[in-house]
Structures are given as structure tokens and as C-alpha cells.
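With one protein chain removed, the remaining protein chains of the complex are shown where they sit.
Chain lettering (A, B and C) follows the sequence in which the chains are written, and residue indices restart at 1 in each chain.
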Amino acid sequence: MNEKKSLRTKVSPELQLSIKHQNRDSTRVRVGGFEIGGNHLVVIAGPCSVESREQLLETARSVKESGASMLRGGAFKPRTLPYSFQGHGVEALKLLQEAKAETGLPIVTEVMSVEDVGLVERYSDMLQIGARNMQNYPLLKRVGKTSSPILLKRGLSATIEEFLGAAEYILKEGNWRVVLCERGIRTFEPLTRFTLDLSAVAVLKQISHLPIIVDPSHGTGWSSLVPQMAKAALAAGSDGIIVEVHPHPEKALSDGQQSLSIDEFRLMMQGLREIAKAVGRTI
Amino acid sequence: MNEKKSLRTKVSPELQLSIKHQNRDSTRVRVGGFEIGGNHLVVIAGPCSVESREQLLETARSVKESGASMLRGGAFKPRTLPYSFQGHGVEALKLLQEAKAETGLPIVTEVMSVEDVGLVERYSDMLQIGARNMQNYPLLKRVGKTSSPILLKRGLSATIEEFLGAAEYILKEGNWRVVLCERGIRTFEPLTRFTLDLSAVAVLKQISHLPIIVDPSHGTGWSSLVPQMAKAALAAGSDGIIVEVHPHPEKALSDGQQSLSIDEFRLMMQGLREIAKAVGRTI
Amino acid sequence: MNEKKSLRTKVSPELQLSIKHQNRDSTRVRVGGFEIGGNHLVVIAGPCSVESREQLLETARSVKESGASMLRGGAFKPRTLPYSFQGHGVEALKLLQEAKAETGLPIVTEVMSVEDVGLVERYSDMLQIGARNMQNYPLLKRVGKTSSPILLKRGLSATIEEFLGAAEYILKEGNWRVVLCERGIRTFEPLTRFTLDLSAVAVLKQISHLPIIVDPSHGTGWSSLVPQMAKAALAAGSDGIIVEVHPHPEKALSDGQQSLSIDEFRLMMQGLREIAKAVGRTI
Partner (left out) sequence: MNEKKSLRTKVSPELQLSIKHQNRDSTRVRVGGFEIGGNHLVVIAGPCSVESREQLLETARSVKESGASMLRGGAFKPRTLPYSFQGHGVEALKLLQEAKAETGLPIVTEVMSVEDVGLVERYSDMLQIGARNMQNYPLLKRVGKTSSPILLKRGLSATIEEFLGAAEYILKEGNWRVVLCERGIRTFEPLTRFTLDLSAVAVLKQISHLPIIVDPSHGTGWSSLVPQMAKAALAAGSDGIIVEVHPHPEKALSDGQQSLSIDEFRLMMQGLREIAKAVGRTI
């Protein structure tokens, strides 16, 4: 006949201490003119990989028009096999800058190595740490020394505590501008690429002060599931979403199966506006 | 450079065939005066276990007042250890009937054995097959021979295909009134009791004609997570929810940690109405 | 700077109590003239399903000759879809009896429903509870009332504690003759059918008094992996193995991919004798 316990009591004492030390209820992270973690929801959209000027600019213009707040696009791609397309690197970074110049959308792109941090910083507004690097501690420490906002993706099988532990590596270096991103965890279910863990969003809102967004594209692996799961993410309390959009998903060099077309993205945004209103937020 | 594939193409040929044979786009299941799978969302609420007349009637009246459409309550409880409280059995069934007589709420309760099917049918409006029995084929066949609506819960680690395979055992016997229920799957995450798999809702809407509802109480194990996850479930396309409510969760004989209090349930319902509107449905 | 803890301290207090109550170090279960859990290792072999007299008798004779101690064969088959082959039922039970009469091998076969317990008991020496029924409590209680030895398979995603909890349902009814069987758990790995959890064997030897055997056929899904994993099982402390053998695996009605041929079984047995000797046991 115990009292109901708070979720915070289940967190490890060491992590509880650090959560308490931070002494914040909720952190807001400014990227460009935009603030993640406030009442306005962030929508980050763009292709998995930057493939060409045409592909990127067409995507950037159209997602901007449909209401996206930021542009994503991969320059350095972590791939399971070394023989797969690895991204266009610096050329891609330059195209992202060009897309920003034209549309005004701030850029987020992944940085995979300590040596590239300075380079990627120059060409982007927010640095993404990918799921495979969530516990790459030298990289976490390095971006913790920058003044860039960081998008930290959850590892494929990281517990929520390990996820917060990884964030601590950045915070400890003095960089408080960390946005968490749930992107699907590994389970036994074969129909979807991963299992999108939306309860992690609700849990993190109760035990952490950091903003959290959701990636339903990687989280499901199927573009047809993205709109429903994006809505569900916002309803669960997510501070925004990051989704893959491609002008011709069937021709994408990577992840075409999970990319929304430009039209699908526009339609999805209409649905998201209704949900945002229902949870008292704007988009 | 392939075309994007449909999720249905990933389903096993045998199950695809049966999906096709059924030749239905979407099935609606009537329970009492209520239809599950239509535009109106179902909210099933009540205690984990029926503990006493006072507990049950107080809960029934209050959830009815807050807008619940059906009453749940356990009479026969499947427990991990034989020494744990196993439910009050027939006495509990009688109390459920009494609660129905007073409030008009249709009753759903679990049946665990073939021998009890007739008994439980007499006292309830919908038979629940619990997660542990999802592949108890004699039980599935037996309820497939009744004319009762069936609430079929997903097994803790059943794939979506296996879940539909289990439903087929009921359908094959001639009972088409099956409602699926996602209730959390087993993963490595220790903070939550299970991981609520809302992408299963979106997937099932694309590959099956059956209604599906979500149980965020078992799915998370924490009442503080239930309202957010209930909203997310509806946003993901769920046809309703089933939640645990107890007048004094801290005194519950089972599952108190995940039970909403009467006030928490009322508050949650307000939030759900907004989401229902946002997805063009009513509650 | 704590002392090292014993695994038993991590087990839930309720289960610890029941383990203690049983007041046994190690239980031996006699089946036919054979004792499982003693120094001699049990090898149970036979086809997934009993398909025909020829198939069964050929298998029985040859596995006996190669040193098997018991014959397995499915009469009632739990299948994911109701349209799949469900086993030959009573006809299969009769063939199993015939095989026993000829070879002297005791029979183990699965019973799926409470109503069939009496029937299956008459035709077999040991009742198998399949993985899908590990938490089918009415069935567990029913076999707990028989005097038959029980082979209880671990559920696909049952924790070790839940596995022991299921065994308790049988023990509590007065039947102490329970043999546990690890048969693979569900993980994210797609190359194998399940992930054979041999650490469960070592854990169970430390926290339970019951014998435990291993099923590397279901546990891996590939006959080419069975001999290595059978050896590993014995090295981990297993009291025996249960494997699928078929005279023509490529023509099997079910599970052909994981069935050893008669020759493969004979070869495997030679390797197992060496391992048995290495761990101070006989086979």
C-alpha cells in the first residue's frame, strides 16, 4: 500500500544528482531566430543526403513554403558498409549554405569526427550527433566545447538514462544548448525499421530539462507511417520533429523508402497544425 | 531506383491472402450501443481488478461522468506467481453486472480459460483475451465460436504479423467482431514497464481491416505517462483507449502505480477531446 | 567497495521465498527408466511433427541407435496461422506409441489444451508445455494435477523469473516433476530464428533446483548451427538437449530448415560425448 512513486525516483542516484545540479526546469535552445523547447514547435525537414544542387534547393524552397523551420541534409553519412555512398562532404556543406542563403532556413547536419567539427560548424547552425555516435565520448566532449546548438540522437539501443548520460558529456564541457532526439529503438519487430519509442518523450519531459524532438522517418522506415507518427509525437509532448523529404523519393541515393515527397510533406503539415492547436502550441 | 513499396508487400504471402480474402476495408465492432472502429472513439476505463462493491461502483460512476464509453475490471487475473492475488472470480463478475445496471456502461473483462467462456459471456458485453493468451489457440477458437465482441491484446513480444495471425484464429471460426489492442512490447528499456508501440497502430491501419485501441496503462506502467500516451495513441490513429482507473491507486491490490485516480482520469479526458477534434473524430 | 552479491539476491523476494520453501538443492525427474538432472545427460530427438509411420519409425530407430534417450514428435502443433498444418492429432499419438513399443524410447509430446491432457497422458511419458503456453495458467494448473513429468518451455520473451513463476504454478499443484527448457528468446538479430540464451542455463542452475535442458533447433532455426550450440549447452551446464531430426529435412511439413538429418544427428552425438566427458558427465 505504498504511495505512487515518481519516475524520478527510478533514475540512478548519480544521474538524479546531475539533473538536480542543473537546477533548471526546462531549457530552451535558440537556433537561428528559432527557439526549440518553447511554445512553438520546430519542424526540421530535408533530404537524407545532399545529392545535388537541384535536389537540395527544390527541397529547401518547398519545405520552407510548407512551414518548415529548419533544413536538414547529410554531408557525411555513417553507413553500415564502407562500400555504400558516404555523402558528398564539403561540397554538400556548401550547397547547404547556399540553400540557407536563399531560403533563410537554419541548417542542421551531422558531424561524425572530431576533426570535422570546426568545418561543419562553419557551414551549419546546429551540429547533429548521430545515433551510432551517441557514446562517442571524444566527439561529445569536442562539441561540448563549441558554442553551437547540438542535436543529440538517441542510440539504437540506448536506455533513457544512457541517453541523458551522453548529454551530460556535452553539458559538462559548458555547452548547454542540447536538443535530444528520439529516433527509434531496436526491437524484434521486423515490419518497421525501428520501433519509435514515444514514451521516451513523455519520460524525458518528466526527468530532464532538455528539449526533445522526434524523427519518425528513421523511427519507422516507411514514409506512409510518418504523418501519423509525427502527429503522435507532438501529442506525446515532443518539441518538434525532424523528417526526411525528397523531391523524388524513389530515386534517392539513401533512405528513399522513408522519405516524404514534397506533396506528402505539405499535406502532413496541415495535420500537424491541428494537433499543435490541440496541445496548446503553435507550429 | 525502385518505386516506394507498400507496407502490405512486406507481409507474409499467407497472411496477405487472408487479409485479401476478408475483403473488407474496415470493420466496425458494436458493443452495447457503441461502435468501435467508427468515427467516435471508445474510452474503456476501470480498475485493474474488481476489489469491492465500493471501489467498483465509485469508479464506474465517475468514469461514466467523465465520458468513458465502457467499464473494464478484472475478475480472473493472470499473475506471474501463483501466490499473488488471482482476482475475485464470479463475485467480481456479479459486481461488474451491478455496475452496468447502475451506469449503463457495457462491460469488458478477461477470460483466461476455455471452461469459463460461457460464464464470462453471461456477465459481460465483450470478452478480453489477455496478452499472455494471445497464442492460446484453444481459447481463441472457443471465443471464435461465440457471438461476443472480442478484445484481443497483443502478446508482449508478438510481431504484428503474429498478432494478426492470432486474430485469424477467431475470425476463422466465424466471429468477425474482433478489436485489436496494443499494450506495450518488451524491450531493453528499464524505466517503463513495457514500450508502447504506437507505430503498430499506424501499421495495422494500413494492413488490416480490424479496429485497434491502445492500453497506455500497461504499456507504460506509470500513471504519470498515461495522459500523454493516450493523446499520442489517438493522434496515431487509434480507435480508442483502455485505461486503468482506481479511486485510491495507492491502495490498489494490483497495478496501483499505473492507475489513474478519478481526478486524473477526468483531466485526461479534457485533453483527449482536443486531440479527437484535431484528428476529425469525436469522443 | 561492496562485497560481491549473489545472483539470488537479485531475484524478487516472493520468488526467493518460494525457492527457499522448496528446500531442495537439485531435483531429478524420472521419465521411463531415465533420470533427468542427474549425472547422465538426456538427449531427446525426433521430428517437429509426426508426419507418417515411415517417417516416425525411421527416425525413432536411427536416433535410438545413435544414442538418444527419448523420442519427441508433435501431434498437436501450435501454428501462427490457422491455415497452416496443425498436426495429425490422435493418429500421431498412436504412431508415437508404436514407435515406443518398437524402440523402447519414452515419448514426449506437446499438449495444448486442458481438455487434451488426459488423452496425451495416455499416449506419452512426458507432457510438453510449449513456449506460447508458458503462461497459460489453466493449462499449467491442469498438468500440475497429473503425475506426469512436465517439460516446460520458456516463453519467447519470458524473463527467467517469469519462467520460474510459471513452473511454480505446476509445483504448487503438487507435481514436482518439472524440467525447464531454454529454447531461444526474441531479440533484434534477424539471421537466427531466435537467440539461444545459454546464460539462462547457468543462471537457473544457481537460483533454481529444477533440471534444465536446451533446444538448439528452435533456438537457432538452422540445422547447421545445432551441433555447435548443443555442445555449448552441455558445456554451460545443461542437463540435456532436445533436437529436431527428420529423415528428409528438405521435405518436412514444418521446420525443415532447422532439422538435422539422421546422419547429422549421429555425427553430432559423437561430438557431444566428448563434451560430456569434459564436464564430468555421461551421455
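Definition applied: contacts are C-beta pairs under 8 Å (C-beta built on N, C-alpha and C of every residue); 3 or more make two chains touch, one makes a residue touch a chain.
Only a predicted model underlies this, so the values are computations on that prediction, with no experimental measurement involved.
J.: In the full complex, which of C:G32, C:G89 or C:G256 touches the chain missing from this view?
T.: Of all options in C:G32, C:G89 or C:G256, contact with the hidden chain holds for C:G256.
J.: Which candidate, C:Q55, C:S157, C:S217 or C:S254, sits in contact with the chain we can't see?
T.: Final answer for the missing-chain contact: C:S157.
J.: Going by the touch rule given at the top, which residues of chain C touch the chain that is not shown?
T.: Contacting residues on chain C, toward the hidden partner: 1-7, 10-11, 157, 159-161, 185, 187-192, 195-203, 205-206, 219-220, 222-225, 228-229, 231-237, 249-251, 256-257, 271, 274-275, 277-279.
J.: Even though one chain is hidden, which residues of chain A still touch it in the full complex?
T.: 14-15, 18, 78, 80-84, 112-115, 132-133, 135-139, 156-157, 161-162, 165, 168-169, 172, 186
J.: At which residues does chain B meet the chain that is not included here?
T.: 157, 186-188, 190
By our rule, only the chains that are shown with their structure count from here on.
J.: If you take the mean of the Cα atoms for each chain, which one ends up farthest from chain C?
T.: Relative to chain C, the chain whose C-alpha centre sits farthest away is A.
J.: Using Cα averages as centroids, what's the distance between chain A and chain C in whole Å?
T.: Roughly 46 Å separates the two chain centres.
J.: Calculate how many whole Å lie between the centre of chain A and the centre of chain B, each centre taken as the average of the chain's C-alpha atoms.
T.: 32
J.: Can you pull out the residues of chain A that are in contact with at least two other chains?
T.: Residues 157, 187-188, 190 of chain A each touch two or more of the other chains.
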